[in-house]
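Yeah, one chain of the complex is gone here, protein chain that is, but the others are all in their spots.
Let's look at chain A:
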Amino acid sequence: MAVPNQFSAPVAEYGGDEVSALVLDPGYSTVRAGFAGEDVPKSVVPSHYGLLSSGEKLYGENAVHNPLAKMEIKSPYTSDGIVEDWETATKIWEWSITSRLTGQSENKRNGYVGDKNGNGDGDVDMEAAEAVEEEEKPMGDAPLLMSEPGWAQGKLREKSLEVAMEEWGSPAFYLARTGVLSAFSMGKSTALVIDIGASTTTVTPIVDGMALRKGIQKSPLAGNFVSNQLRLIFQQSPTPVPLVPHYMVQSKTPVDAGVPSAATYKKFETPPTDSFRHFEEERVLTEFKESVVQTWEGPGPLAQSEEHVKNFPGRPFEMPDGWNQVFGVERYKAVEGLFDAKAAIADAESPAPRQDQCIVELVRASLNAVDVDIRANLLANVVVVGGSSLLVGLNRRILNQLEAAFPGPKVRLSASQNTVERKYASWIGGSILGSLGAFHQMWISKREYEEHGTSIVDKRCK
């Protein structure tokens, strides 16, 4: 009955043409990787790595959360989200792809095993590995679409191309800006993207699929900042909140709210390093952010309505060791710094932010840097993405403040209701882009790279 015939068939052309491209979206907290055309990244790997005293580096979720003695947890990024340690970063990114997606070539895998066991076999395999042709490099099979932060310039971009071509042997490569990809993930080619990640908040104006460089604004007020605020709140509260990560707890027994925990703790011969503890604490804090922290909806600062907010119901939270409490107005305070620099909690180590680093000011600065004619259009297409945008109430607040700041033009805010789409927006955008038939003319092929060198990246990936 409902057999599609030539008349009922959809007229719109299907624009996809999947070439099994790999999409790699590295971030400060996690690296996302997967095949273009899929709707979520298959591989999400922490960007941190474990450095053993022997100098060996361990990657992946299982390794970095393992409380080994003398394992330092490190990040190849500087605290403001710039890759510092390229060598390791490359390894982590490679790991995110090979561990889940492509697998390693036969030789290489043997090589790894050899290394781990410290057998003599390793030598033989290594020789064999060296002998393999370029095709057998880890990612020689599929073109690679990689994302980069919008503010990345010159050398950083060229470096990515170099790594992909030289070390991974990609047959083709493309570098796209995260902002643009996030806009694509929301189906927009013109948008003002507010990306609130772990280390940085970036505001990127995008017109017709191209980011306006002068309008890109960046600030360190993002997820890590909120975590830090929480730490300070915990320390400064009348009864300090004990922040005990999961790995330290052997078993716990229920206790009343506010009463010291009655857990038995694990005993370590040599306790894990401070950096490990800090990293594990961060996990607890993320849990806390997910379930307790909330954003005052504004548009005025929280300080003005604090009395009112005090009447809002609190939320209980239980630490891994059983300590628990109901958090009242504190849970609003951690995020307030993102909007109101004066409300940020500061101490000697973490100075208070400046007002011009707050989200609405970033948007304002960004709009002022672009042409007048497109400002209204951008405001009507505000896209909010990034893991920290999942903080409850954050979008409402952004919208309220933007509307108060720009009373004239219509402000419309789009953010996916789906957590995964919000967290991995830039990856998803990459997945869409990488599977479009019309996109395949954009790849930088190996041959072009050989002909023109790394500078081609600026020409092609605009």
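Here, a contact is a pair of C-beta atoms (placed from the backbone, for glycine too) under 8 Å apart; a residue touches a chain by one contact, two chains touch by 3 or more; residues count from 1.
In this section, contacts and distances are computed from a predicted model.
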Name per UniProt, for the chain absent here [options: "non-specific serine/threonine protein kinase", "SWR1-complex protein 4", "RBR-type E3 ubiquitin transferase" or "Intraflagellar transport protein 25 homolog"]: "SWR1-complex protein 4"
From A:Ser54, A:Thr270 or A:Gln441, residue that would touch the chain that is not displayed: A:Gln441
Candidate in contact with the missing chain, chosen from A:Thr78, A:Ser251 or A:Ser455: A:Ser455
Sole residue of A:Ser53, A:Thr78, A:Gln355 or A:Thr419 that reaches the chain not shown, by the stated touch rule: A:Thr419
Interface with the unshown chain - residue positions in chain A: 15, 17-20, 143, 153-155, 171-172, 207-208, 210, 212-215, 290-291, 370-376, 390, 392, 406-409, 417-420, 436-438, 440-441, 443, 445-448, 451-452, 455-456, 458-459, 462
